[in-house]
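Note that this complex is displayed minus one protein chain, with the remaining chains in position.
First chain written, first letter: the chains are A, B and C, and each begins at residue 1.
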Amino acid sequence: MSSLDFSTKIGSRRFSNPIFTASGCASSGQELSQFFPISEIGAVVTKSIMTKPRTGRATPRMAETPSGMLNSIGLQGPGIDAFLENDIPWLLANSAKVIVSIAGETVDEYGVLARKLRAVSGVSAVEVNISCPNVENRGQVFACHPESAVAVIESVRRNIGGELPIVAKLSPDVTNIVEIAQSVINVGVDGLALINTLLGMVIDTNTMKPKLAGKTGGLSGPAIRPVAVRAIYQVHQAFPQTPIVGMGGVSNGRDAFEMVLAGASAVSVGTATFGNPSAAMQIKDELSNLLLEKGFNDFRDAIGFAHRGV
Amino acid sequence: MSSLDFSTKIGSRRFSNPIFTASGCASSGQELSQFFPISEIGAVVTKSIMTKPRTGRATPRMAETPSGMLNSIGLQGPGIDAFLENDIPWLLANSAKVIVSIAGETVDEYGVLARKLRAVSGVSAVEVNISCPNVENRGQVFACHPESAVAVIESVRRNIGGELPIVAKLSPDVTNIVEIAQSVINVGVDGLALINTLLGMVIDTNTMKPKLAGKTGGLSGPAIRPVAVRAIYQVHQAFPQTPIVGMGGVSNGRDAFEMVLAGASAVSVGTATFGNPSAAMQIKDELSNLLLEKGFNDFRDAIGFAHRGV
Amino acid sequence: MSGSQKINRSAIQIQAEVLSNKKVGPYHHMVFAVDKMAASCKPGNFVAISVGGGQSSLILRRAFAIYRANDKGPMGGSIELVVAPHGQGSQWLCAQNVGEFVDIVGPLGTSFGVPSSNANTLLVGGGYGSAPLFALAEVLKNRGCRVDMVLGASTASKIYAPLEGKRSVSSLTLTTDDGSTGIHGQISEAIPRLIRENSIEVIYSCGPMGMLAAVSKIAIEFDIPHQCAVEEAMACGVGVCMTCVVPVKDDDQIKMTRTCIDGPVMDGAKIIWDRKIVMDALHP
Partner (left out) sequence: MSGSQKINRSAIQIQAEVLSNKKVGPYHHMVFAVDKMAASCKPGNFVAISVGGGQSSLILRRAFAIYRANDKGPMGGSIELVVAPHGQGSQWLCAQNVGEFVDIVGPLGTSFGVPSSNANTLLVGGGYGSAPLFALAEVLKNRGCRVDMVLGASTASKIYAPLEGKRSVSSLTLTTDDGSTGIHGQISEAIPRLIRENSIEVIYSCGPMGMLAAVSKIAIEFDIPHQCAVEEAMACGVGVCMTCVVPVKDDDQIKMTRTCIDGPVMDGAKIIWDRKIVMDALHP
């Protein structure tokens, strides 16, 4: 049996393997630790946290769709202070690598969150969620326009100090995702997270009204995987040096491998965890087997492999 | 048994029922006539035709995806002259209502196509496909930007004369579909077709290369239905007077009803036909039953119903 | 959020063989071999089951209340469920034959709290919501409680009340919306009289949200504790997705609380049942 160097890097940080949880799909890791040791996956990406406690949207908050689901949580959470007090210590005590996802309603809020994180030791990176579709106003999706995306990233950069890698999470619901990627790379992000959910809607044909209380929701799951692979491929093609955390419908090792071949340096598991609480661990094992089968001894050789040769 | 007025209108034209084929998913109708009388559906929307014969892309041209598929045909077709000579006469001889879908590489080509159509009698509408993702250059997708979308529609409008209703087919791969809709409505389209396929990619993990010869393809099928419903809902909300031909993953009467509730005046059946050659007929029957069950006696009362009341 | 290390601490994921699948009225009574999972199941807990098989377009598990758990038997531990073949997922489950295997995660969620001293209890079940109440009745009876039960449904056949289940109850009242059996009317109409006649001290309920809301209102009027098992659409069942929440009073605020972890059994008095209040607060 040949051995595999399964580690990966984002900015200055190294992760023992490239399988992460996806923000909002693993809470803060504790619930999943019943099913596998949380320290064995590459990193836990926490649910996007805001400055203040937030109630989120009314129910129904979800609708299953063919090979996918809509969610409309609306960024419910305890706020950054309670989060830093309760969740981070548990994760660090359980030897998890932690990527904190942050979300704000204004550019300044992102700055405030970054400043609070700066003081915390043990965090491996910050994911800047500028692409949550579950906001009252599409104008609030900062990742929809280069200018607003840049403003947020600059605010985070200024406040976080030079230390922590910054990963910008982008939306697929844009005319040109390469252009948005370009804009945030220009202001110095260390990585990109691709993709957040697609804006979708289900109408309940019994009530004849939108099924979700918030009307629209974010589409995730295997249904969107071709869109995610395309986005990763396009962005990796344009910026091969920028690490990408790929996600969108990854349910098994083959799917994760597909994202890696497209250009992902790490792969996040989101919706698959809902169908199978051990999904992330199983995907990690399957991906490592697939890499060895294909003759890779270093994970990093597989990143973007679909772009090479003919 | 109560009876149903199942007819619908786009611009000046009336159709006996709102179930159409989707462009590129029924060729020019002849192949499906083995499975049901083509005159019984609302209209046949033909495969987008270009000025000249076109070879299209190499194979593989398709990849199945979870609850969906990618296609990358690349607008193969015989060119407008052969089409008008062979296909239109057959459709008219078989009492089909015909909506001709046209596609060009330049604004002028759309004008040329419109001029050729102007001379043809018996056609019920022209669908202007400005949103095919299977072109070598994303810049060619006219529906990505208001300016290019408007230029095409104006060219068609100028050349087609006042007679034939113009339906603009839009892409969901844009930051703001309402803005694109607005722009073409401003220059006088009679209806909108929503949605064309989403740009996607599949990588074959055996060969470790993109599965399609054209690398990217268009994602269709049930997987994209929530995106289609959302687009229709948003656009109908903004422009309730503009008829929408809804499509994207409609496989049964319930799905068609969902699109109607969101705001569609007609519903096109695309990928479902591949799984079931009689899909359009069955969907027509199921939709009519559902409408009656819900107490609608006039189809048009159901259009956009999800927007009304609380 | 404290004590969260204890979350679902006995939950496991297993491939469980279908031991039995019988149609009972409009429901399917199904038995699964779950081995050691059975020992940790308490009345009120639920399981989450994968549906649709390998190529399924249904990506989420379905939640089912545990009707009964038997921790020892000829085949090892087993659990019983009562499944209504409602939509695609439950119909698939009901179509599974003896000998086939399904993927089950459980036991999940909170269980019914049992009074420390004996008390007069009323168990209220709507439709298949009666399922978890029979195991509860047994526990309560063994604790020396008086157990009265009222079950309601739209029509007679939809009342799930198997013979062996009734052994533990002192009285059983039935109501149907169409009057096809028992009292003609809604279940909530029958409750005040039962509370008075039997000096009820605790109410337990399980069923549709509308019924739970009505029962909660009565419990508050009579000032009686009310534990209800709620049913909200769940994506994960294990506490990570935040889809399954119900609005709970938290000082003057609304706190959206996960029903898969802090429920399904919750304090009926704390839940905000009035949807308008919630919509006005969250979607102004």
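In this section, a residue touches a chain if its C-beta (ideal position, glycine included) is under 8 Å from a C-beta of that chain, and two chains touch if they have at least 3 such contacts.
These numbers were taken from a predicted model, which means no experiment stands behind them.
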Contacts of the hidden chain among displayed chains: A, B, C
Omitted-chain contact residue, chosen from B:Leu32, B:Cys144, B:Ile195 or B:Ile244: B:Leu32
Residue among B:Pro146, B:Gly214 or B:Gly248 touching the omitted chain: B:Gly214
Contacting the left-out chain in the complete assembly, out of B:Pro18, B:Gly42 or B:Pro78: B:Pro78
Contact partner of the left-out chain, one of B:Glu64, B:Asp81, B:Glu163 or B:Glu179: B:Glu64
Hidden partner interface residues of subunit B, rising order: 24-27, 30-35, 47, 55-64, 66-69, 71, 73-74, 76, 78, 82, 86, 90, 213-214, 221-222, 251, 271-278
Interface with the undisplayed chain - residues on subunit C: 51-58, 88-89, 92
Missing-chain contacts mapped onto subunit A: 66-67, 222
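Simple rule for what comes next: only the chains that are shown with their structure count from here on.
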Joint neighbours of subunit B and subunit A, given as chain labels: C
Chain nearest the overall Cα centroid: A
Which of B-C and A-C has more C-beta contact pairs: A-C
Length of the line joining the C-alpha centres of subunit A and subunit B, rounded to whole Å: 34
Distance between the centres, which are taken as Cα means, of subunit C and subunit B, whole angstrom: 46
Per-residue overlap in subunit A, given as positions that touch at least 2 other chains: 63, 66-68, 221-222
In subunit C, residues with contacts to at least two other chains: 57
